[in-house]
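Of the protein chains in this complex, all but one are displayed in their positions.
And then subunit A:
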Amino acid sequence: MSFIFLIKLFRMIELINISKIYQLDGGNFTALDKINLRIKEGELIAITGPSGCGKSTLMHIIGLLDTPTIGKVIINGRNIQDLTDNEISALRNVYAGFVFQQFNLINKLNVLENILLPTQYSRQKKTFIAKDRALDLMDRFGIKEKAQSYPNKLSGGQQQRVAITRALINKPKIILADEPTGNLDSKTGTKILDILIELNKKDNLTILIVTHDKEIALRFPRIIQMFDGKIVKA
């Protein structure tokens, strides 16, 4: 029991020899080329590299939004290839929280409804009262009074805090943030990064961000550098 637990602890996510190949009219395009990667629980990681190097694709595969063309993705000891699409959706729902550059909030839902959206799709029995948890988190990130507001009435920084709250609502194991500061001014961006780093320190949450900004990457203890679909430095 404790042995399996230890394996899980040290190998929360394991990518074995994965490639992502897109078939285009003019031939194949290899977005990811034989990547091997292990991520342990509680890590604070930045994936960095020039645009088009495959860092977002890698993040999508880690977050179960996409599947590799070749290779194995193992999450908590389970091979994703063995799961149905429904099982992958259910796993994504509780295991990963996404934060995007464009915030990706649903404009017709208010802030609280946006934050509660992932709980709609939960199939597991919740150990918390969703609305109470949402309000607590909103309080923590200073957006509690915006609960009934609509996303397009909020500043970029506020929208990204809503997105982070939404990512946290189902108590995920990992937060995946794709250029989370890309649409924010540097001051606001720094604050958002502070929040993510604090979540790692205080809550021991695994945080993985994708950024092309080396300065931002330097704040992260583990930096995965990519170039042309390959990891050049892990």
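By our rule, contacts are C-beta pairs under 8 Å (C-beta built on N, C-alpha and C of every residue); 3 or more make two chains touch, one makes a residue touch a chain; residues count from 1.
As a working rule, contacts and distances are computed from a predicted model.
Looking at the choices "succinate dehydrogenase", "Cytochrome B", "Twin-arginine translocation pathway signal protein" or "ABC transporter permease", the name in the UniProt record of the chain not drawn here is "ABC transporter permease".
Touching the omitted chain from subunit A are residues 60, 63, 65-66, 85-86, 89-90, 92-94, 98, 100, 104-106, 108, 117-118, 120-122, 166, 170.
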